[in-house]
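For this depiction, one protein chain was excluded, whereas all remaining protein chains were kept in their positions.
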Amino acid sequence: MTVTAPDRLDDALAALRDDPSSTVLAGGTDLMVEVNYGSRRPEDVLSLRRVTELRRWRVEPRPGGGDEVVLGATVTYTDLLAPDLAALLPALAQAARTVGSPQIRNTGTIGGNLVTGSPAGDTLPVLAALDATVELASASGRRALPLHDFLIGPKRTARRPDELVVAVRVPVATGPREFLKIGVRNAMVIAVASCALVIDRPRRTLACALGAVGPTPVRDHDAEMWATTRLDWDRAGAPHPSVAEGFARRMAAASRPIDDHRATAAYRRHAVEVMARRALERAWRAA
Amino acid sequence: MTDLRSPPIRGGPAGGRVGDSPVRPDGTPKVQGRFAFASDLHAEGMLWGRTLRSPHPHARIAGLDAGPALALPGVSCVVTAADVPGSATYGLISTDQPVFAGDVVRYVGEPVAAVAADHPETARRALAAIAVDYEPLTPLVDADAAPGAEPIHPEGNVIRRIELVHGDPAATGDVVVEGTYEVGMQDQAFLGPESGLAVPDGDGGVDLWVATQWLHEDRDQVAACLGLAPEQVRLHLGGVGGAFGGREDVSMQVHACLLALASGRPVKMSYLRDESFVGHVHRHPARMRYRHHATWQGDLVKVEAEVVLDGGAYASSSSAVVANAARFACGPYRVPNAAVDATVVRTNNPPCGAMRGFGAVQVCFAHESQMDRLAARLGLDPVELRLRNALGPGDMLPTGQVVTGTAPVAECIRAAVAHPLPPPAGSGLLERPGGAGRTDDPGRTRRGVGVAVGFKNLLYSEGFDDSSEARVRLAAGVATVTCAVAEVGQGFVTIAGQIARTVLGCDAVVVEPAATTTVGSAGSSSASRQTWMSGGAVLRAARLVADQVRSALARRLGVAPESLVLTDDGRIVGGELDVTVAEAAGDEPVEASAVHHHRPTTALDARGQGEPDVSYVFAAHRAVVDVDPDLGLVRVVQVTTGQDVGKMLHPTQVLGQIEGGIAQGVGLAVMEEIVVEGGLVRNPSFTDYLIPTVADMPAVLATCIEQPEPDAPFGAKGAGEPPTISSTAAVVAAIRAATGVDVTRVPVHPWDLV
Partner (left out) sequence: MTLTTGGAAPAGPAPSYELSVNGVDRRVEGAHAGDSLLHVLRDRLGLPGAKNACEQGECGSCSVLVDGVLVCACLELAEAAVGCAITTVEGLAPAGGEPGDAALAGDVLTDVQQAMVEAGGVQCGFCTPGFVVAIHDLLDRDPDPDPLAVREALAGNLCRCTGYGRILAAVDQVVRVRGRGTTGERA
């Protein structure tokens, strides 16, 4: 086993081109658990620790108007909690705050959350609700994939072995953004279910994604459209209860939860309904 | 009565008599990271041992081939059942557990072989190379079905059954309430993994540094399995990273010694967390059916209880745990008539045994749930009902034993509920149900308050002749205490010094490392017994030293020894003379040993009657919870307690036991459970076996009831177990009050409440 730790992205991509079997190490919070417990024995490791350009973020205008934040792949959860970034991406900060512990948040990266692709990955529903785009690079070029094309199954992504996730582009929404997560402990807890919701009043759009209740984040455009057409966009205050209820019911119906040792499927479906309703009511009040 | 809300911080390494709160003598190395825990030890030329464990809950072993493992570079040796030279089995009470499974495995995780290699990773690969041919058998995983099922062990499927009958079994009350309750499998979840270092002595014997609760018992079990004389097996206490009952049983001890003797080299074994979860016993899961009879006025008439504990594959301390469950099934109340049928059975689930509270925790959840049910039926306040029936000194328990010591049950209840209730939760995320997950809707939060009372015995019971030995040496003003107590974090090393200082009037105390080579057995660091038993031994030995010093001083002064008086604070006084024992001793060493026994107890007879206990300890808890009724998420806001402590020898350490014990009780109430499906543990990790973090812990307010126990040294009762016994039941009562949901199982899951 060798450990390669280049300083420059180009060198990292070249290393991956030369040895696509390399295991990419970002924060290590997923990989090292598997290594410590003997379930994974990487041959060659490509560490991204020194590739400082992957740790940066910037704001760019979007082609269709508005801004997006380009988050380098090794931006950590703690970075997402910093006030300037949290102001741009509040729901992502809310999700980051629920990840693991301070130690994990200091180490774990947004790129790692994407590449691990766990159904319970805390940032994934937020990225899904915001229609984020994943940027991949290899020595031979770059490509961008919408999140739902990048996440193709539980712990399965569209990344090719010679590619690195280098960034994720996250649109800056103008309205309220909410993230809710169920765990039975106040720290270091894997999501039983989670919910991200974004409301854009000027554009009169609503987006909602559920986490840990399907192989990948669950969106239901019909449910979103159902609510969008029934919400009274000209009025402030609480949404009509029938709209909030109907929307939540539709989101719950769209979920595909499983029974496991962390929760029952029935509870997950129920919890999603409560969270979707609360997220909508909370966001609408703030909108 | 002493309030511990603002405990004093006093004393220094040299200070601290009984009743003070001096700092721990091992505190400095522990905060520096220099304290040597068992998992920190290394020896020259050391190998790493690992254990091969069964993936099946029940299977016949048709064959085992270690050849491929031995062929790997770096692998020194492999040992299996065929390599155990002495007793093939071991156990705390019944020796029914194989060192390595021979022809059959009975639980997932049962050891089958062990290897020693030059690196943990080499050892791991060697395990993977051992070929075992298993023929799976149908596992028995339902405790209720165990008594009638095909025996899965030569000793049968019923480990012990106690049918306790007291008073008139035909008695009936005006009011009858019934309930069925369940307790899930809790883990001790000590942080320091099972670890030890075995070093062969080149002469057929072995030294073992190990994290354990009872060195001499381990020594005897290990020696029997190795086929060696006890003197050839020398155990030394490695630093112990918590215990809580989980280190009473042998884990890696025999395996490491076998590997060390086979390889001729030191062998270290240290479990990873997933192995730890199958490497020690757990708290018994329980199913309990109860029927309480009472008068219209609320006086208990009769308690009927049927308790089934799942002991898992091997007996461990199950027979003592079920005896506790039977004896304490009715709660700390006056119960004139009782019929308790308590059984612990064998299954192909993980073995269960000792954990803090030891059988009293499970039945407390049931009897306290019943008391709330009864209060509701009678229209009585739950606190009033408990006070009305509270046990007191001179009362008779369902075993027929009369409480001869202190029993401040009513005082505990009153103290627990006298603390102020907490204000409504603030807006901070961590103050809300759901926490940082931001799920809370403040308008929906429901607050609930619940109360529970619990008790258990102190020390060993049922006729066991328990003892502890200590030696005290006074030389040049320094007292040296030698005692084989396993310091597991409870702070005996502090207490030992306080006792020596108090009796000898000295400042400097050295507590020698615990080992089987220097002194006789101190007994187990369990059953809330070390302050009493080993504290008693240190007290006796120190008093013998003081007496020798007094006699020598009297000789030097040419006066009668009786003319010099030993005071309670370590001075010798007579006429003009007033010196400390240490001063009077001069430089000539004075040494004495003593063995402390508690008063004898008796076995239970066929009807569960007898004088099985030495003493009892009580506590009451009041819990306040906020619940999100739509999501079933619970925030435990506050737990207050009144605890019977006898006398506090070290108030800060008592408070530490109370807060720590409540944390484990809160954990069992709302999050802690080993999930077992078909004999397989589904959550053997700290990722999925959740214990409370600091962000989950409620505020704790404690009042200690000080009524010195007549028989106990300094009047002190052990403080470790009571906080864990009734705190769980109090939290669940509060959840019921908040939600109106009739919860009958712990831990309470969110889906139980929605």
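Side notes on the structure shown:
Labels A and B are assigned to the chains in the order they are written; within every chain, residues are numbered from 1.
Here, a contact is a pair of C-beta atoms (placed from the backbone, for glycine too) under 8 Å apart; a residue touches a chain by one contact, two chains touch by 3 or more.
Not measured: the values here are computed from a predicted model.
The chain not displayed here makes contact, within the full complex, with A, B. Contact with the chain not shown here comes from a single listed residue; of A:V45, A:A82, A:A139 or A:A158, that residue is A:V45. Residue in contact with the omitted chain (choice from B:A43, B:I93 or B:V383): B:A43. Along chain A, the points of touch with the absent chain fall at residues 1-3, 5, 25, 27-29, 31-33, 35-37, 41-42, 45, 47, 49-50, 100-104, 106-107, 186-188. On the side of chain B, touch with the chain left out of the figure occurs at residues 7, 9, 21, 23-24, 26-28, 30-37, 39-46, 73-74, 118-122, 188-193, 197, 199, 207, 209, 239-244, 270, 272-273, 428-431, 436, 488-491, 652-653, 655-656, 658-664, 685-687, 691-695, 697, 700.
Please note the rule applied: only the chains that are shown with their structure count from here on.
Per-chain CA centroids place chain A at a distance of 43 Å from chain B. Of all residues in chain B, those touching chain A in their complex are 121, 124, 272, 274, 430, 434-439, 441, 630-633, 670-671, 675, 677, 682-683, 686-688, 690, 692-693, 695-696, 749-751, 754. Within the complex formed with chain B, the chain A residues making contact are 36-38, 94, 97-98, 178-190, 192, 194, 260-264, 266-267, 270-271, 274-275, 278.
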